[in-house]
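In this view, the complex is presented without one of its protein chains, the others remaining in place.
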Amino acid sequence: MRLENRRPAEGINASHENPLAEFAWLVAGSLALLGAVVAAIALAAEWIAPRLPYRYEARLAARFDPVPAPKSDEARRVQAELQALADRLAARMALPEGMTVRVGYREEGIVNAYATLGGRTVFFRGLLSRLDSEDALAMVMAHELAHLKLRHPAAALGRGAAVGIVLSAISADLGRAAAGALGQAGLVTLFAFSREQERAADAEALRVLAAEYGHVGGAIDLFDAFARLPAAQRDDHVPAIEFVRTHPLTAHRVAAAVEWAGANGVAVDGARRPLPAAIAAVRPREERAS
Amino acid sequence: MIVSNLELIPGKRVAAHLGLVQGSTVRAKHVGRDIFASLKNIVGGELKGYTELMQEARQEAIDRMIAEAESIGANAILNVRFATTSIAVGAAEILAYGSAVRLENP
Partner (left out) sequence: MDAFVELAILVALLATGFFVGSAIERRHYASIRAREARYADVLAFGFRFPADRVTPQRAFLVTGTVVVSADYFKSFVAGLRNLFGGRLRAYETLLERARREALLRLKEDARRRGARMVVCVRFETTSITAGWAPSIEVFAYGTALIPERADRAA
């Protein structure tokens, strides 16, 4: 009997072809799949959430009241004036049944304002100190009220929760590195929906502005104020790649406003109303006399 | 002590089967090896620290199996098999088991 060891051919149990080709189509396939899944889930959640009756959202929001009461007389006056403006503008918008708009004022120097669940909107000192006319302030107010009217906070909450659940369900199976990479890719897709919401809010705000003031100069003023911000707070100190931002670029918002005015026969300029007294007195923290 | 994974040894006869004997160890690595392994995980390749760890663990399991066999009066362990499981993070259990026998010349 013969006993020998013959060597089998190479390449049977392992393929020696270049792994880069496989890698390339795996990455492309994963991104496409992820994009499709996230888009579908986000659309579904975003479509459903605003159709739920507002009273559920109000009940949820009642559990967390994010804005503390104003601490100083000055802050109380500012808040009262903001609330008065909000009520005046809201009368021109068909807000959901049962929604009461409540405006909060915070003394941090952040140049921002936001709308959140439960008909709440909050303005920061930093933003108010940089506005020169009631028109510009009204543009911001109308924009935030538009978010509330269109139920964007509820939609964003639903979308975020749904996508988060789907991504963690997928990434439970994947390796650590792949999961991290896909998570980031998923977030980038989400930004597109947020920009869409901002455009819709801008359009509604322009309508309200035109109805109240007869022109949309306030919008132009507002976007100019953004352009004049110190570099660190402007949105163009990072590469002007809209794809990874939550808001459309300021330049695009200006263009959209001018285009809207042209399409609806509204003047782009006109007399500006002065700011209400307490708001006009708001200055950035560094300029305050102690 | 003869240790083999064969069922019979050429030229010898099994006089008595004395039962199953086992040897097992649970070993964990120490931090130094783990840090190197984390770096190696980027470029791949053999983890020599872990290889040594597993070799030592296996030898110890075999030694314990031999000790059990000696204690019941066997002079050979046949049909040896191994079972390895990852127990906890960075720890592995090695089990060696076989049939203890008394061999004699025919």
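The chains carry the letters A and B, assigned in the order they are written, with residues numbered from 1 in each.
The working rule: a contact is a pair of C-beta atoms (placed from the backbone, for glycine too) under 8 Å apart; a residue touches a chain by one contact, two chains touch by 3 or more.
For clarity, every value in this text was computed on a predicted model and none was experimentally measured.
Mapped onto chain A, the footprint of the missing chain covers residues 1, 3-5, 7, 13-17, 19-20, 22-23, 26-27, 29-30, 33, 170, 173-181, 184, 187-188, 238, 244.
Counting the whole complex, the residues of chain B in touch with the unshown chain are 2-12, 29, 34, 37-38, 40-47, 50-51, 53-55, 58, 62, 80-86, 89-90, 92, 105.
Everything that follows uses one rule, which is that only the chains that are shown with their structure count from here on.
If you average the Cα atoms of chain A and of chain B, the two centres end up 62 Å apart.
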